[in-house]
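Every protein chain but one is kept in place in this view of the complex.
For subunit A:
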Amino acid sequence: MQDFPYLTVLTGLPLLGAIVVWCLPKSRPETAKIVALAWSLLVFVLSVVMWIAFDAGGDRFQLRESYQWIPTWDARFTFAADGIALVMLLLVTVLVPIVIVASWHDADKSRRSIPTYFALLLVLECTMIGVFAAADVFLFYVFFEVMLVPMYFLIGSFGGHQRQYAAVKFFLYSLVGGLFMLAAVIGLWVVGGHTFDWQALTSSEFATNTGRWLFLGFFIAFAIKAPFFPFHTWLPDAGGAAPAGAAALLVGVLDKVGTFGILRYCLPLFPEASRWFAPWAIALALIGIIYAALLAIGQNDLKRLVSYTSIAHFGFIGVGIFAFTTQAGTGAVLYMLNHGLATGLLFLVVGMLVARRDSANIRDFGGAGKLVPVLAGVLFFAGLASLALPGTAPFVSEFLVLVGTFTVNKPVAVIATVGIILAAAYVLWMVQRTTQGNLNPALLEEPRMRRDLSVREKVVVAPLILLILFLGFYPKPVTDVINPAVQATMQDVGKSDPAPISGTTTEAAVK
């Protein structure tokens, strides 16, 4: 089963679907929705088959395919997946069908073509899969940049208040980051012996200064994408203005490209520079954890609040990556997955609330739990998952990051822990102000606020809740896949784990 060209088909299939959906007549939007959903489910099934075909104990990179593209530059269509990429691919293929169901009526209000909306979602899926599956630096860059275009139109054409401003800001920020990376990619090609092959490049040596500059080019692009403090200001705008489904993909998956890129490109290609810049990166991550959490506490806009929480979470991921221990690294990758699920859920639920009230302002809610108890319950659960309550999946990852960091750098771990307390503050306060307390009389005048979760909405939230709980209690299937890849990455950086002091506890956590 290893011989089937999984990654090529997985990348191409959504694009084909997008073309089909886009060609469907505008007069029959239901057909477009159903085709898009069926198509994304097909992609999901294929990705599950691929997961089964992937041998967790085998080579680091599997399912490798390589086709000639531009021989003059030795740029190739090379796809390959390691454990980290595999997990991210699954996250994409799981989230997209859910988002499609969640956005069933999102485009109806807009006067734009409904098939276009779903076609854009599928194009976005294609580029997201491509960016995680690419094992050729040039190909990665192509997907990294092209990813902007569908997202730009999703925000700009179908978004809410201030969508133009948000879309342009998103595009310009990402493009600036991308151009830094372009310079670094060209530089890498020149000093790396005129090749773009990831494996060939990892084995080449660079002069210290060259390596640091190139690292910086890649790192800035990824830090903008992730986003890390101080490159984060576009995310609350984009997340606040995007339609809920697109926002879930934006924060849940698109931003992971940044942290994924650091793990796949910055660390193995420039180990010396990674070690040299690590303290700075950790400092930025710590500032992000605290600063974004404080800003989240101060937000009155639900979608912006969720955006800020995820900036704080990206701080944790950043700390986990640059701690250079296998536990922290595994925690960070697991966090990328769990954050995608938890924040994706949170965004979708918030979107349901916002759609009912036509407002994202927290002051417009209050006591909503009395009207829509199930929705309020799901919001509460999503909030708890987001603050990493034990029993939910993010807890495992946050714990691993902190434990892994503590073994090598105690002050960092301690400061990061403050973020947990702040997380409790912003989540619980948000939940209290929206669903608890006295009923806001204005809510009664809104007939839609009386409708609790519909069947469609239950279909949206149920799989995410189940996954969060399952991975909270039994993360082993995922950690088994991630661990070898992270270990290999740490070897590339040249860091080995410190000898365990009382090994049993941390080992148990990994298992």
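Some notes on this structure:
As a working rule, a residue touches a chain if its C-beta (ideal position, glycine included) is under 8 Å from a C-beta of that chain, and two chains touch if they have at least 3 such contacts; residues count from 1.
Please note the rule applied: contacts and distances are computed from a predicted model.
Here one chain is missing from view; checked against "Methionine biosynthesis protein MetW", "NADH-quinone oxidoreductase subunit N", "NitT/TauT family transport system ATP-binding protein" or "DNA polymerase Y family protein", UniProt names that protein "NADH-quinone oxidoreductase subunit N". Contact with the chain that does not appear here is found for just one residue of A:79, A:153, A:260 or A:324, A:153.
Across A:37, A:53 or A:179, the single residue that touches the chain missing here is A:179.
When the omitted chain is restored, the residue from A:38, A:190 or A:207 that touches it is A:190.
Of the listed residues A:106, A:145 or A:398, the one in contact with the hidden chain in the full complex is A:145. On the side of subunit A, the interface with the absent chain consists of residues 68-73, 113, 141-143, 145-146, 148-149, 153, 156-157, 163-164, 167-168, 171-172, 175-176, 179-180, 182-183, 186-187, 189-190, using the contact rule stated above.
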